[in-house]
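Up next, chain A:
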Amino acid sequence: MFEAVAFYLFAFLTIAMFFIVVTTSQALYALTALAAGMIFISAFFFILGADFLGAVQIIVYTGAVMALYAFGMMFFDTTREVKEKQGNKYIIVGLSTLAAILVVVIFAAPMMSENIVALYPAIDGVGNTQAVGLVLFTKYLIPFELAAIMLLVAMVAGIVLAGKKMDLSITLMHEAEIEEEKNKKVLS
Partner candidate 1 sequence: MLDHILSLLIFFPALAAVFGFMIQKESMRVYGVAVSVIEFALSLWLWYAFDGNVSGMQFMEHLPLVPSFGINYTLGVDGISVFIIILSAFFTLLGIGSLTDTKKVKYMIITLLFLQMTMAGVFAALDAIVFYVFWELSLVPMLYIIGAWGGPLRIYASIKFFLYTFAGSLVMLVGMLFMAYFYYQATGVWSFALLDWYRLILPESFQLWLFAAFFIGFAIKVPMFPFHTWLPYAHGQAPTIGSVILAAILLKMGTYAFVRFSLPLFPDAAAFFMIPIAILAIIMIIYTAMVAYAQKDMKQVVAYSSISHMGIIILGTFALNVEGISGSIFLMLGHGVVAGALFLLVGVIYDRRHTKMMSEFGGLAHVMPRYATIFGIMMMASVGLPLTINFVGEFLSLLGFYQQSHILTLLAGTGIIVGAIYMLAAYKKAFFGEVTNEKNKNLPDINKKELFGLIPLVIVAIWLGIYPKPVLDPINNSVKSIVQLMHNKSTTELAKKRIPNLVKPKVVVIDKTIIEEVH
Partner candidate 2 sequence: MLAPINISMESLNIMTLAPMLIPVVGALLILMIDVIKGNLHKSLYVTLSLLFLAMDFFSLFNASGIFVKDGTILGMFDVMLIDGLALLAQFIIVIASMLFIPLALTNKRFHEFSYPEFFALFLFMISGFQFMVATDNMILVFVGLETSSLALYTLIAMHNRDKSFEAAVKYFTMGALAAGFFSFGAMIFYALTGSIEIHKIAVVLAANGYADMGYVLVAISFMLAAFAFKLSLIPFHTWAPDVYEGSSATMAGYMSIVPKIAAFVVAMRFFEFLVHSDVVWLKIVLYAFVVITMTVSNMWALVQTDVKRMLAYSSISHAGFVMAAILIGTTQANSALFFYWVLFAFTNLGSFSMLWISRQKDLPEYQMSDHSYDKFAGMITTAPVAALIMGLFMLSLAGIPPFALFWGKIYLISAAITSGYTVLALIMALNSAIAGYYYLKLIVYMFMKEPVMGNHGQMYVANATLALRTIIGIAAVGTIFAFVVINPLLEFITTFVYNSGY
């Protein structure tokens, strides 16, 4: 019963929050709502016994990602009201409701799956974090390492793109200008 109450409560909250994210014209509201929605989602993770995931959700999303977005917002000066020209609303609403209805229709039907064997069962008496660690560092070691590379890529990319290197475009400059620019750098 508690589970049901919790589910519906958080479901309502997340939906509401995310709805605000996509509809509000205040960027700050959107950001806040997104952060709140993320936290509510972590609640689901806790309900579902994925404690580690819930923690990660809060730390990574609400902590890191939201902070990044906040910086971004400040940078872009979007704290004011965002004016968006809207094209045909019917297309948007129509398409998304259709998509939702279609999938919901199917998901409302019970799955008849059999033959499902838990490959990496949650072991009784072992904490979620421990179990996750076990799987993560055996079976999913390679994806984990690759994820590290991915983060490295993202980091390098972020630095390259946001850094000073992109300020002057060599692509658009003539050879002579490039030389000039180089000399300037050496001199300074």
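Quick note on selection: all candidates are chains of the complex that A comes from, given by their letters.
The working rule: a contact is a pair of C-beta atoms (placed from the backbone, for glycine too) under 8 Å apart; a residue touches a chain by one contact, two chains touch by 3 or more; residues count from 1.
This one's a predicted model, so the numbers in the text were calculated from it and none came from an experiment.
Trainee: Out of the listed chains 1 or 2, which is the one touching chain A within the complex?
Mentor: 2
Trainee: What part of chain A is in contact with candidate 2 in the complex they form?
Mentor: 102-103, 106, 109, 111-119, 123, 125-126, 130, 134, 138-143, 146-147, 149-150, 152-154, 156-157, 159-161, 165-166, 169-175, 178
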